[in-house]
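Some notes on the structure that comes next.
Yeah, one chain of the complex is gone here, protein chain that is, but the others are all in their spots.
To keep things simple, chains are lettered A and B as they appear, and every chain counts its residues starting from 1.
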Amino acid sequence: MSTLHPTIDHAGHADHGGHGHAPSFFFTYIWSTDHKMIGKQFLITTLLMMMVGGGLALGVRWQLARPWERMPLFGDAVFASEGGQISPEAYTMLFTMHATVMIFLVIIPVLAGAFGNFLIPLMIGADDMAFPTLNALSYWFMWPAIAFFGASFFMHGGGPAAGWTGYPLLSLLREAAPGSRDAQTCWLLGLTFVGVSSMMGSVNYMTTIINMRAPGMTLFRMPLTIWSMFITAILQAFALPVLTAAGFMMVADRLLGTCFFVPAGIVVNNAPPTVGGGQTLLWQHLFWFYSHPAVYIMLLPAMGMVSDMLACMCRKPIFGYKPMVYSMAAIAGLGFIVWGHHMFLSGMNPALGMTFMVSTIMIALPSAIKTFNWIGTIWGGRIQFNTVMLNCTAFVSMFVIGGLSGIFMAAVPVDIYIHDTYFIVAHFHYVIFGATLFGVFGGIQFWFPKMFGRMMNETVGKVHFVLTFIGFNCTFYPMHMLGIAGMPRRYADPYHFPYLEHLLPMNQFMTTAAFLMGFAQFLLLGNFFLSIFFGPKCGRNPWHANGLEWSAPSPPGHGNFDIPPVVYHGPYEYGSPVSGEKDYLMQTEYVPLAQRVALEDH
Amino acid sequence: MGRFWALFFIVTAVITFVVSWISPSMGWWFPTDGVAVFGMAQSTLGRKIDDLFYLILWIVSVTFVATNVALGYALWRGATIKPEEKVWFSHGSHSLEVIWTIVPSVILLFIALYQLDVWAAYRVRGFIKDSDGKPKQIVAVAEVTARQFEWRIRYPARGKTLKPIPQADDIYTVNELHVPTGDLVSITLRTDDVQHAFFVPELRVKQDAVPGKLIPVWFDTLVTKDYEMLCAELCGWGHYKMKAKLVAQSTEDFEAWKDKVSEEQFDDGYRKPAE
Partner (left out) sequence: MMFRVICPNSTSRTTRLSFQGVIVCGWALLSLGCGAGPQAEFKYREATDDLISDAERSVKSTLKDSFGTPNELVAWERFPINYGGIKGAVASAAGDKAVIVTLEGESEKIRNKTPILWLTGSVAGDKTPLVTVAGFNAETKQLTLAGVSELPNAGDRFVVGFGEDLQLGRHVYMKNCMHCHGVSGDGDGPTGQFLNPRPRDYRNGQFKFTATKSGEKATRDDLHRIVKYGIPGTYMPSFLLLGERETKVVVEYVRWLAIRGEFEKRLVAELSSDYSETSIADSVRKAEAAYAEKKKNKEEAEKPLSANKVAKAAASEFAKYSKEDLPAAIEETANLLTDAWTRAEEPDTVIVPSIHRVDDTAESRERGRLLYMSDKTKCYTCHGMTGRGDGAATEDFWPKPGTTEKFANRGLHDEWGNQLKPRNLTLGQYRGGRRPIDLFRRMYAGIKGTPMPAFGGTALKDNEIWDLVNFVMSLPYSSRQPSPAAGGNMAKLDEKPAH
């Protein structure tokens, strides 16, 4: 193999951005088909949406800490003549929209949309996505969704209030709740647009990863981030059509009276009885057939990113690369046959409950393997305790809690008790916030230099991390206890049940912590936006990392690589004996055959 | 600084563990009427659920401690590694992978299979058995209809059995379900409008009421007292208003109560005019 060894010196003639004219502002920043710009658009949009979703969550927490008292801002504005005391349907709207915004406009798009877009071509050595226009469209389809979700707040009756799961008949019959009027239709349409956006992304990611890898980038030389994005894309491609179909069926039920999900003879609010012929359980099956895999869509990319960051920050190879890949594949595969565990108590066939329980419990296995491998990666490393590493460690340690609490609810008999209590709320916040979002915070800090050519501030980053981490644990850990104490979810006022009265002080503590955590996010925003302009400039590879993206300029120009990259080995050769004076070995660095034995050449 | 961060995560794990450990004594545990410290379930199946819960809690606690000890140690080592020391250059270990695949899978399979019985007893008729192994007799006491936002309950008249359609002599109550203590009773759960869920925390009983379905739910009560009964599935703005009570009383009291309600319900309001 007499390949050239591309180094910076050869870069002179290979300036890829050889376009005759500079694109206009509009085509650079707004209607860009450049995957990096789209990734940044996704990232900034989702960061702003995160603040919206967080604000809604603080409304929920306020009501739980001070039920039926004045709620500042929201209550003052909307319920002035009631003295700022919100109405119960406003509470249901708050938690419904909190979940909707956080899941569909923050977590899913920030992982697949922002990081997927930005990283996939850079990490596999491609100059852009396979379908750049489709890619741009996938971002722009977010906006109708945001518009529909936003508009739903202003519908007569307030925003949708049937929970993010939108179970019929509450969500389906117009008369069932104030929020189930036009707001729910808006919500369903918004959901459809999010779905279409994700679908376009997922098709693109799969094609790009399969077809556009750089020479030498075999499947098992791909960074785990790419593997996770690949698996996520497959999950989305198979699961999403089901949700889209279900959404359309629901819209048809609402607007055309098709009754897919409506049994006969139901009277709500003295409206005429329903014609019927349908089954409400059908929605639950269809919804969870997507939304359970969606849980992994919300987790797998973060797992991949954290694996990459951990290896880099511990300056040693990832522990058990192939088991990591296989366990992600196993999670994805098993993820398709566990949706029924959301429905143990829905009155479906009990035998089905048993099957779903076994598959659900077994899905803990690949998660456990991954956790052990992360600890193996940290073990014996030279840990760089910077913001990236702290967030990644938080990811691992929070994922341990979130994963272990999942075992309780996977066990059906125990789930009988904790189903729809705060235990569930604790569990999924530990997974989605504790794991994914900390992974995302780490990822932002880690790849920010590649995105903008500047570093983010370390001090602010650490303060943000500490506040968020403490606020997060103080908010969500007590929820396990609330759940065990039997406090149901989605109660505007749990305290008029005598057995829950004593939990008020605990909820007030949690609310204080939640506000701390909420305000800490301004630090992230401040750090992010100020660093774009004021951060210290950095070189190509500030972290001394191995991935292909670090061989491109920071920020990479149009077409990404000034030297077409060629890959010689996997991305995790940190601290390798063959790398000489430095402790990293970039994927583009050629290692003579004799020395290559020391590397695990995937 | 590295040591500080390692300690930071170790301390977090320790606090987490300690908080969990002291929760029962702080009253942040299973609901109780103030007698039991740990708030034991008040039904036979509930006790089994509790046993399972504590079994899983033990397994999970051990795993939690082991994982965090490993993580904490790794972090501490990573923080204190000397500049001249080399990192542990390893791509993984096949035997380790095999061990930590097989051991958890055995434990997980055990958890999964161990509890099938309880689930079957809870949901499949004939799997709930007496001490002598015969299927237990289930007594249908009432039809519980959830609606926005209350529970409407229909009992058969004294000496009659519950019929699927209302009878002229049925007894009706609202937000108050009476059952005889000790008997394995079943209710027929249905809903008038949207989905609800029948939840009695102290009995560890929960079941969704699904539109268009009649779902039997069975349970027994070990103690004669009032239990809280509530809705556990979002059913609209008044979800939290569905506050009801389940009254377990001796069979004699239960029958006497039925007589009393029946008499009130068929009251014709006639009072002897005062002289």
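As a convention for this text, a residue touches a chain if its C-beta (ideal position, glycine included) is under 8 Å from a C-beta of that chain, and two chains touch if they have at least 3 such contacts.
All of these numbers come straight from a predicted model, not from anything done at the bench.
Contact with the chain that does not appear here is found for just one residue of A:G84, A:P144, A:G333 or A:P350, A:G84.
If you put the hidden chain back, the residue from B:K136, B:H178, B:K206 or B:K241 that touches it is B:K241. From the set A:L137, A:M212, A:I337 or A:V460, the residue in touch with the chain omitted from the display is A:V460, counting the whole complex. Interface residues of subunit B with the unshown chain, by the touch rule above, are 83-84, 148-150, 152, 163-169, 172, 174-176, 190, 212-214, 237-238, 241-245, 264-271. For subunit A, the residues in touch with the chain missing from this view are 67-68, 70, 72-73, 75-76, 79-85, 87-90, 157, 175, 177-178, 263-265, 269-271, 273, 276, 313, 315, 382, 384-386, 455-460, 493, 496, 519, 522-523, 525-527, 530-531, 534-536, 538, 542-544, 581-583.
We adopt the following convention: only the chains that are shown with their structure count from here on.
Residues of subunit A touching subunit B in their complex: 87-89, 91-92, 161-163, 167-170, 173, 176-178, 262-264, 266-269, 276, 279-281, 314-323, 345-347, 350-351, 353-354, 357-358, 361-362, 364-365, 368-369, 371-373, 375-376, 378-383, 385, 389-390, 393-394, 396-397, 400-401, 404-405, 407-408, 410-414, 416-417, 419-421, 466, 469, 473, 477-478, 480-482, 484-486, 488-494, 496-499, 502-503, 506, 572, 574-577, 583, 600. Remark: subunit B residues 1-2, 5-6, 8-9, 12-13, 16, 19-20, 23, 27-31, 45-46, 48-49, 52-53, 56-57, 59-60, 63-64, 67-68, 70-71, 74-75, 77-79, 81, 85-93, 96-97, 100-101, 104-105, 108-109, 111-113, 115-116, 118-120, 122-124, 148, 192-195, 197, 199, 201-202, 204-208, 210-213, 215, 228, 230-240, 243 touch subunit A in the complex.
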